[in-house]
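Left out: one protein chain. Kept in place: all the others.
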Amino acid sequence: MPTVLLIDSLVRSLQVGSLYALMALGLTLTLAVVKLPNFAHAELITLGAYVALVASFWGLNNLLAMLVLCFIVTAAVAVLSYKAVYKPLERRKPSIYTMILASFALGLILRYVLFLLVDRFDFFDKRIKIPLEIWYQSKTMILTNIFFWVVPTSLILIILLSLLLNYTNLGREMRALADNRALARVQGVQVERVYYFTWILAGGLAGVAGALWGIYTSINPLTGWLAILSVFAATVLGGMTSFVGTILGAYVVGLSENFVMQLLNHYLGLDFSFKPAIPFIIIILVLLFRPQGLTGFMDGFRTRAIRRQTNP
Amino acid sequence: MSLLTLEHVTKSFGNLRAVHDVSLEIPKGKIIGLIGPNGSGKSTLLNVISALNPADSGRILFEGEEISKRSTDEIFGLGLVRSFQDPSLFFKMTVLDNSLLPVKQQQGEKPWRAPFHHLWRKQEAAAALESSRLLEQLLIRKHYDALASDLSGGQMKLLELGRSLMGNPKLLLLDEPTAGVAPKLAYTIFENIAQMRENLGLTFLIVEHRLEILFDFVDSLYVMHMGQVLTEGSPAEISANSAVREIYFGE
Amino acid sequence: MNLLTIDKLTAGYGKLTILHDLSLKVEKGQYLGILGPNGSGKSTLVKSIFGLTDIFSGSIKISGQELVGVATENICKRGLAYVPQRQNIFATMTVRDNLLLAVRHLRRPKAHRALQDAYALFPILAERQQQSAGLMSGGERQMLAIALAWLGKPQIMLLDEPSAGLSPLFVIEIFKLLRRLCESGITLVVVEQNARSLLRWCDYAYVLREGKLAFEGSSSQILADEETVKSYLGVGGTAFSQRIAE
Partner (left out) sequence: MTIDFLSTGIALLTFFGISALMALSLNLEYGVAGIPNFGKALFVSVGAYTAALTYTYLLPLLAGKTPIYPCGANLTDALQLRTGIIREAMGIGLLNFLLTLVIAAVIGGLIGYLASYPALRLKEEWYLALVLLVGSEIVRILVRGYEPIICAHNGISGLSQPFVALGNPKLASFLFALVILALVALVFIFSERLIHSPYGRLLKAMRENERVAQSLGKRITRTRAQIMVIGSAIAAVSGVLFVVNLGFASANDYVVALTLDVWVMVVIGGIGNNRGALLGAFIITVLDRVTAIAAIQLDQIGFQLEFTYIRFILFGLIILLMLRYRPQGLLPEKPLTTEAHSLLKTQAQK
């Protein structure tokens, strides 16, 4: 296989994996803390991308400012959707399918409102206006400023989120809620408040991820919807509730969709049109044969490490 | 003759040995009590027998036949029926439907026969009559058309007992048949159990915390503690046993 | 002085009424036992105080303030702490994170000091700091659960069967620890099935039967009184109670 293709697919895996990680972390947060498989997460991603796009067309070309704006808008929409849709439904103690259906419905509404607007203002398949600069070039690889935005920004956000979850009170409260809701309440964790923060984080991260997605590829109102099942695949690989597992899962999905796909294409002649099936196959295999995802492995490592520490 | 025999049955959940090396015998036609403090493994033992949580090791014999490898529904088919501690009725179904569900070999339960009334009509009618008689005896006949969730706590327990009987059992494993029931009704439930033993020759294994009632009705008792059988004997022997007093009162 | 007053409490789950018109009071500084056979409503009582059951009527007051209707998550602010019987720790978090969660309201230096105090009181937890709490043994988990409650600096701690499933040695250790907590000024309400071992440590006890108060008295009174022992087991005038009394 030509080195160019190899390296290119690896770079893309890294890029896509980082963005999937951002998206999937939000999804895992709502799943673990609020116990809701939020399919409307897809539209938060799209929304973020469009906020960035519109901002760039209006002349905002500071990327950082753009990302902050996206974060704020999508976080607001996420909080609003919780307040207006999910919270009133939850009072009736509905079945999980009711909640899934509601998230589908909300996603549908958001998606087609976007469609309406995008159609009206002619924003189909546009890219965010960021001047392209080549920062590194060799025979086999071209790295642009976009690569240096997408991957490091995602990594920084992932690290920030991990710090938040592991070293702040809010993070501990979130994990406590995810672990044992009744005990968390007994310990005085204000469930509503933590929920709002969870939605802010999940929504904001989705928005930022969408915006980053939109600077290296063109976007349309289906962007998030087309990505959401890959994002679910990352979450499923993470065992649905583990944050570290989700990050790993995201990179695994990114690699399989790009690098592994490239290999399959090159050596087995598999057509690229089958690419979207890869995350789906991951979801099915993991859920059927290893529903705890990658987490089991990691717990195993940790336990062994701790045993070694405690019983030398 | 022993109807149900357990030999060295063990069941663990992770590190927790919920049931450890339990052997016991339930003779035919007897009412046997199973007592012990919370968490001593009584409910787990019932789950093991009914294969909801199959045993890790040991043998379970029912009428001399090994059933440890059988599935839950097959065990029911052999005539070994269990009830649950929490009311486990189908709350969104009527009392009558709850009682009719366990009837065995229902022709109308096959999807290719179900759409044709005449294929199962007679059987259904016969089952309905039997159910009607049983519900009458249990004093809930008049609620036949009510949803199970609309019954009172005591009536739920009665319906559960009735439902177990509709499966034509030989041995009933009852998990706290009087939990959450007023004392007077609890006594009624046990009187019904005794009557069924007399009239139908049924055998009972009963987990119960209301010792004052239980002791008046059982033939003998097994005492469980920390997953093991501590001792067995008649009510008189059990109440005289110092080890039993210890686990119940503290030493 | 009464710290906690429960007045004519009727409570249960959904349609099931478990406590009937129950009244009792807890005095400040007391080490109180709630005894009774399985299914007598002991656990339901402590859960009701923490708003985890359906309360049909009656009142629960702490220092004169009503608790019925207060959301579970706001009850610890009133100076109460609760150690449930099962699932009483955050199993997927490390021991340290469990403890840090409990002291999250404190400023950093104070929180640090509180943690050191906890490690002094529960030395085993210091050793296990970085371990995932779910991987600890039953006794260690119980220690952590008590530490979680204790770190909230409560006036009154309610414990649901702290000795359940523990080895005899650990049971003694837990009761000793509770005694020390009580001496440090915390009022304790301990629900136990294992009556005699608790009665050795507590000052006063209520005995429940079928959701009602069957008997109350100081521990020595209860231990001395055969009638109470009978009523504790829930054996009324049947053959069994006569035999047991012999």
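In order of appearance the chains are A, B and C, and numbering begins at 1 in each one.
In the analysis below, a residue touches a chain if its C-beta (ideal position, glycine included) is under 8 Å from a C-beta of that chain, and two chains touch if they have at least 3 such contacts.
Note that the structure is predicted; figures quoted are calculated from it, not measured.
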item: Visible contact partners (per top-of-document touch definition) of the missing chain; value: A, B
item: Among A:Leu108, A:Ile142 or A:Leu170, the residue in touch with the chain that has been omitted; value: A:Leu108
item: Given B:Glu124, B:Asp216 or B:Glu246, the one touching the chain that is not displayed; value: B:Glu124
item: Interface with the undisplayed chain - residues on chain B; value: 50, 52, 72-73, 76-77, 81-82, 84, 88, 90-94, 96-97, 100-104, 106-111, 114-117, 120-121, 124-125, 127-129, 131-132, 142, 144-145, 147, 163, 167
item: Chain A residues that touch the omitted chain in the full complex; value: 37, 85, 88-89, 92, 94, 96-98, 100-102, 104-109, 111-113, 115-116, 119, 229, 232, 236, 271, 273-274, 276-277, 280-281, 283-284, 287-288, 291
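Here is the rule we go by: only the chains that are shown with their structure count from here on.
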item: Geometric centre: closest chain by C-alpha means; value: C
item: Whole-Å gap between the CA centroids of chain A and chain B; value: 50
item: Chain B contact footprint on chain C (complex, rising order); value: 12, 15-18, 37-39, 161, 164-165, 193-199, 210, 229, 232-236, 238-241, 243-244, 246
item: Complex contacts: residues of chain C adjacent to chain A; value: 50, 52, 71-77, 82, 84, 87-93, 97, 100-102, 104, 127-128, 130-132, 135, 148, 152
item: Chain C contact footprint on chain A (complex, rising order); value: 166, 169, 172-173, 175-176, 178-180, 182-191, 241, 299, 302-303, 306, 309-310
